[in-house]
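Only one protein chain is missing; all other protein chains are in place.
Right after this comes subunit A.
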Amino acid sequence: KGLLKPGLNVVLEGPKKAVNDVNGLKQCLAEFKRDLEWVERLDVTLGPVPEISGPQSTPQNKDQKAVDPEDDFQREMSFYRQAQAAVLAVLPRLHQLKVPTKRPTDYFAEMAKSDQQMQKIRQKLQAKQAAMEKSEKAKQLRALRKYGKKVQTEVLQKRQREKAHMMNAIKKYQKGFSDKLDFLDGDQKPVARGSKEGAKGQQMKKGPNAKRRYKNQKFGFGGKKKGSKWNTRESYDDVSSFRAKKAHGKGLKRPGKKGSNKRPGKRTREKMKSRAR
């Protein structure tokens, strides 16, 4: 017997159909609609202002790329442009109908947001801007420091290379492999002189003045002391430190003291005394 038993037939629900009573909607709209003047309603239905993108070869067709609702920036920009289109379309009409759109500067009235609120907003914007500028400056400084460091290392390395080159050249000359002094830029090349002096002379032409050089030679830069006094033919022949007047005992007249210094000695005075008697 084909009697119905529980579990024999399973109840299947059909796919849910969403109610869409188009006729009902249209009728409702017709009843509900109020024929107000446009000035009362101030509504406008327009798409967004088309954005000025690069040159488009295809003409702008109806279905422009749909705005991706997930892309926040694009979405908000499309709302902004829709509002712009509406404003641009409506303003001339409003001016024609003599509806004011600009608030005169001496018209004081209550605003939707209080002044306190606007102050808060302004402060927040300023703080944001200041923070951004600060971070920009910090970034620039960091970049500058990096660059400066790079430049500094380069200069130091260059100096090292030059010094090494100079030393090589000097050694060559010392050992007699080459007798050309081209590597020096117009600097004298005494053996006594320290290598540092030579290198320095190259870099700074003027360098320290004669007095300083003399003192440097005599007192400064430890390395010079070692080789400063040699009994060689050259040092023997070197009469640059010979002062004739000093050698002959003349010269150097002290600013004359009074004749009281010319007092003769004891013995002379006694002789004089005895003679005078």
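The rule is simple: contacts are C-beta pairs under 8 Å (C-beta built on N, C-alpha and C of every residue); 3 or more make two chains touch, one makes a residue touch a chain; residues count from 1.
Throughout what follows, contacts and distances are computed from a predicted model.
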Protein name (UniProt record) of the chain left out of view, among "Pyruvate dehydrogenase E1 component subunit beta", "Ribosome biogenesis protein BRX1 homolog", "Phosphoribosyl pyrophosphate synthetase-associated protein 1" or "Protein transport protein SEC23" | "Ribosome biogenesis protein BRX1 homolog"
Candidates A:R41, A:K211 or A:K229 - the one touching the absent chain | A:R41
In the complete complex, which positions of subunit A touch the hidden chain?
-> 18-22, 24-26, 28-29, 31-34, 36, 39-47, 67, 69, 75, 78-80, 82-88, 90-91, 94, 99-104, 106-115, 117-118, 120-121, 124-125
